[in-house]
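Below: one structure in structure tokens.
Removed from the display is one protein chain of the complex; every other protein chain stays in position.
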Amino acid sequence: MKLIFERSQEGRGCSILPACDVPEVDCSPEISRKAPLHLPQIAEVDISRHYTELMKQTHGVNDGFYPLGSCTMKYNPKINEEIAALPGFSKIHPLQPSHTAQGCLEVLGLAEKYLCEITGMDHMTFQPAAGAHGEFTGLLLIKAYHKSRGDTARTKIIVPDSAHGTNPASAVMAGFTVVNIPSGEDGCVDLEKLRQAVGEDTAGLMLTNPNTVGIFDKNILEITKTVHDAGGLNYYDGANLNAVMGVVRPGDMGFDVVHLNLHKTFSTPHGGGPGSGPVGCKELLSAFLPSGHVSCEEDGTYGFDAPSPRSIGSVKNFYGNFLVVVKALTYILTLGREGIKEAAQNAVLNANYLMARLSDLYDMPYAGPCMHEFVMSLEPLKKEKGVTAMDIAKALLDHGIHPPTMYFPLIVHEALMAEPTETESIDTLDGAAQTFREIYQQALDNPQSLHDAPVSTPVRRLDEVGAARNPKPTYSF
Amino acid sequence: MKLIFERSQEGRGCSILPACDVPEVDCSPEISRKAPLHLPQIAEVDISRHYTELMKQTHGVNDGFYPLGSCTMKYNPKINEEIAALPGFSKIHPLQPSHTAQGCLEVLGLAEKYLCEITGMDHMTFQPAAGAHGEFTGLLLIKAYHKSRGDTARTKIIVPDSAHGTNPASAVMAGFTVVNIPSGEDGCVDLEKLRQAVGEDTAGLMLTNPNTVGIFDKNILEITKTVHDAGGLNYYDGANLNAVMGVVRPGDMGFDVVHLNLHKTFSTPHGGGPGSGPVGCKELLSAFLPSGHVSCEEDGTYGFDAPSPRSIGSVKNFYGNFLVVVKALTYILTLGREGIKEAAQNAVLNANYLMARLSDLYDMPYAGPCMHEFVMSLEPLKKEKGVTAMDIAKALLDHGIHPPTMYFPLIVHEALMAEPTETESIDTLDGAAQTFREIYQQALDNPQSLHDAPVSTPVRRLDEVGAARNPKPTYSF
Amino acid sequence: MGSYVPSTQQERRRMLDTIGVSTIDDLYCQVPKEVKLQNLNLPQGKSELEVRSCMEALAQKNMQFTSIFRGAGAYHHYIPAIVKSVTSKEEFVTAYTPYQAEISQGVLQSIFEFQTMISQLTGLDAANASIYDGASAAAEAAAMCRDRKRQKVLVSEAVNPGVLSTIRTYCEGANTPLEVVPVNDGVTDKQALSQMLDETVSCFYMEYPNFYGQIEDATDLGELVHQAGAKFIMGCHPIAISLLKCPGECGADIAVGEGQPLGMPLAFGGPYLGFMTCTQAMVRRLPGRIVGETVDLQGKRAYVLTLQAREQHIRREKASSNVCSNQALCAMTASVYMAAMGSAGMRQTAKLCMSKASYAAGELCSIPGISQKFKGPYFNEFVTRCPSSQNILCALEEKGILGGLPLDEESILWCVTEMNSKKQIDQMVEIVREAVK
Partner (left out) sequence: MGSYVPSTQQERRRMLDTIGVSTIDDLYCQVPKEVKLQNLNLPQGKSELEVRSCMEALAQKNMQFTSIFRGAGAYHHYIPAIVKSVTSKEEFVTAYTPYQAEISQGVLQSIFEFQTMISQLTGLDAANASIYDGASAAAEAAAMCRDRKRQKVLVSEAVNPGVLSTIRTYCEGANTPLEVVPVNDGVTDKQALSQMLDETVSCFYMEYPNFYGQIEDATDLGELVHQAGAKFIMGCHPIAISLLKCPGECGADIAVGEGQPLGMPLAFGGPYLGFMTCTQAMVRRLPGRIVGETVDLQGKRAYVLTLQAREQHIRREKASSNVCSNQALCAMTASVYMAAMGSAGMRQTAKLCMSKASYAAGELCSIPGISQKFKGPYFNEFVTRCPSSQNILCALEEKGILGGLPLDEESILWCVTEMNSKKQIDQMVEIVREAVK
């Protein structure tokens, strides 16, 4: 494919803006740009064709099954997009006077109310723009809480070794030290290790439940109590909420703060459809919430809370990725009371079904029902035939299926983590199971063919080492 | 690809409508449907994936060069689509009181004014939904005109043998007899034959100029005068207006009535983006225009003309494909005075350039500059190597280029008619010329490989005879 | 000035050099000088920003009603979000008639699916790939029935006047006689029809429901028509027939209709979609495009434009019709609509329309002075007698409500669909109640 710069031609372009209707002002020479500016010069027809080409080499949810574990690649309903595109939302300036933006404020107010109900939290901020951004925000709340109590020795965040990499990274950004604790054989928190880890320096625990091997930690109440008893707070990483929403609430499991990934659980696209990582908290943390929290007066008018002197400040400008919240609210209104639970239940059902269809061939390191995702280990196959998780993944590309997440969680060797989501039909799951089985057979019969995969994609395996050694992040003109 | 019915599963579906909020009324048994109704039962995600599959097997202008002669497959600007989607246009009921639809009426009024200026006509109706529909309408105007003068012996329409097939078909639908006249060697009207053909039974002449071999008929004034002198009227088939708009006007060439293809010349998509075939006429025909003609009062308010007793009636319900007119008006406002002419000039330039790049290899039956399109004849190649126009066309499919129109006009053997349009860049034309040349060489070297083409398309050459012999126009449940 | 011409001045120069002329004007050497245009009297070209403001200003000159109780050929139905999402894909918007089947299987298959859905809906055997609108479909249907002996077309007076006018125009074009069968109590006068049916009649066209919203006894009329040896054409509301006895069950030879309710916006009257189905016996008389299933040279299932021997580009003056331009996007709109609704959703829509119309009629007729004009069963439309229809409609307009269509000073044709909530209906009725006080 040509780069857009390679389609550019001096003098071409689109006619977007009118001539100036006021006296033209020139930039004085000393503040004028002299550096060349190589932006594409290109007619609209060629922009359209260029991005059509790029589109054809982009696999989206509309192209087929996308069981990327831990990412909840569910279907993104079209109504969400239409609503978010309404000029009554998209054309509102964030600094309009509140009385002229009551609709926007009500969206944030309703979304907070409903998401607090789903998570069992008391308040919520929508400022964080993504999951990791939410983690950072939530940890700052914990930090501010301890500080407000003069409990400044609490500088450690306990993180299981099965956690998403964002957890330890966020903890460090929030100024904490990370205490990694190993998981038990069942992939869950090793209670004994947790008890040893907690103490007067414990600021809190970050936990994903169901965890990243797809197991709901049955000791959850014991875990959160252990941390609370030690004076720490419990942080719920909502990445896997899609398994349990409507079934059990983080707030009821003993968590004090939670972030959600609206772009996972609440059907707003990931794509680049940018994310949103709202953070919910119990009352004890509410004074520390970031700026821009929506309030509702008794007369039903909405506004913003007065700035709290104890607030952690801002984690970005304005009030978060508002249009993403619009989509999530649309989704919640659609599903409602029963639909939210139905979604979670079917996410779990689909994962268990696909696991059941594969467990005679693929090694499932964790027994028992999984939640919304499950982890396979290709270690046995690697030992026997030299075929890796990467090989299996690349072979799936030739079958039009987006591979599961590879090599995560780190505690499982040669891991492939599959999350079908509830929006897939049994036909799709059966088709995928069939493909996984065929590839397994192919691995036994002809391992080399898997090392060679993919063969049908526009490009084959890439030289990633070379890319990192001599990074070329821009086009050379 | 699966048919959508093959993706259907009893019990699946989308949740579009609410429960009934008034007492439910049952249809009495004697008027109730008993026949089964097999519509797809399918979740939204699978609708999205189904049409994504279909999309991938559909070649649009955004996919690449589309030089389909006589169809003017120019680029369809995105602003047109955005404007046509404005709720202020799309949500207006056609039977709203005029004072509540002033915007729509003004759109029609302005479009009429500008298109009359471009064509040199006095009035215009937008009721016809497509080019052929416009032909039918225009011919009815001619018929009504002669009838109004008691000139009922004028029952014949003269059509050159190079005309689009719609011309004779429309003439018959309008109750005329068709008189075919052969073209001269230069593809133009044979003046002598025309003089012999006209007479007291001549209702009119239908002509495309530039004609379907891409030549501007230099005798045009003589031609229209000949018909006028015989008491007939001249009909201008606007299919090829893209070559001459802003350069010369049908009205000035002696035409009395003209239809336009907004979906060709005025950049509204063909796709199925449905067509629009407005008909313009000189004052002498205005009394016969169909219903729904927009009028403008002196105070600037718009309304409809009072029904004329001499009107030909309606050719469809309401006022035509309104949203298509919105797109065409958007385009005219964009291009304006100079842009309209610039478009025509560059359509002609592009066609001549591509012809020049190919004329050493491909046989060009008509000498001299072409207008917006040109015709190649593959007859020499067929004689020499057995390679047909069809073979060349199918080979182009393997190169991602939509083939030119095949086997039209009928007066050229093994015709391929190419119309690049003005919205293609020289890069695209050079690329296409290169491909045409390579295929020509391939035809010389390995004719069989062209009979085998296409090889890279989702399906290969189709059994059309079988399809026609045992028509299967629906899926069998 | 706006322009979609990519070529630069230098490139144009290069191209002219290759061609061997010095100016573009040289290429127009055959255009007689005396008619060459100096200047178009058009406004100057505009930038995209300016064009958008112009056109937005025009759109704002229209009044968007918050509730709509007017139908009469254009119906306000819900359009699921998936419809626009699918049909706005650039490939579908910009592809032309699928002459090259090998790179057009997507659009061909979508048309085949449309034909199948429409056949299912009407209960007939075959469908074409759509016509311009319901009115022209009716006119084309009448033309299909003509033969040397039977020319005359009968049309019920109880059909949409725009449709009647269109059929009349087509008939006048082809010099075909047309007679209108009178209406009696809002339905076709069966006795009159019976008398008018003679050996010169080629077909009878009626609507279902008819223009006044009445559901006529189509089976009964169809039998009469068939007894006289003529063809029976029904114009039907595509949503209604998912609930009502369908044309196939009523014995229709041809069913046509306005497809706009299937996902197309009101759009001031277009683009809409004419659908057209017929019995197996008449399939080779269907005008316009038809897609058929076939196989490719490797035996793979595939779709292709078929029965082209009927069409104008082959048959020229002997074609069955001149219908040519592609309506594939409107057909696809209808298909996606029907797929999103499914059989159950179509029936639910029909039921909502019927129930809400019934409720609205009941409420309106509870107002002193207002009563239903006709007594037969109805679907989504009905006519009331009322004092001064203009007063009523003006009162509604003031509140942003588009009332029914005034048929005359004392009767209004109302339309109620799933878009009208009970609250909207109640509000409308209250305003009417006040207006007639």
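By letter and in written order, the chains are A, B and C; residue numbering begins at 1 in each of them.
Note that contacts are C-beta pairs under 8 Å (C-beta built on N, C-alpha and C of every residue); 3 or more make two chains touch, one makes a residue touch a chain.
Note that the coordinates shown come from a computational prediction; the quantities given were computed from them, not determined experimentally.
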**Report entry** Touching partners, among the displayed chains, of the absent chain
**Finding:** A, B, C
**Report entry** Given A:124, A:158, A:215 or A:450, the one touching the chain that is not displayed
**Finding:** A:215
Report summary line: Where A:200, A:252 or A:384 are the choices, the one touching the absent chain is A:252
Query - Residues in chain C touching the chain absent from view - result: 48-49, 52, 78, 80-81, 85, 88-90, 418-419
Query raised in the report: Given the full complex, what residues of chain B touch the hidden partner chain?
Result: 9-12, 14-19, 42-46, 48, 52, 77-79, 81-82
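Everything that follows uses one rule, which is that only the chains that are shown with their structure count from here on.
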Requested in this report: Report the pair of chains linked by the most C-beta pairs in contact.
Outcome: B-C
Report summary line: The distance between the C-alpha centres of chain A and chain C, rounded to whole Å, is 46
Report summary line: Averaging C-alpha coordinates per chain, one finds the centres of chain B and chain C separated by a number of Å equal to 20
Report summary line: Chain centres from averaged Cα atoms put chain A and chain B apart, in whole Å, by 48
Query raised in the report: Of all residues in chain A, which are in touch with two or more distinct other chains?
Result: 9, 12, 15, 43-46, 48, 52, 77-78
Query - Overlap residues in chain C, where contacts from two or more other chains coincide - result: 1-7, 11, 45-46, 48, 50, 80, 82, 85, 90
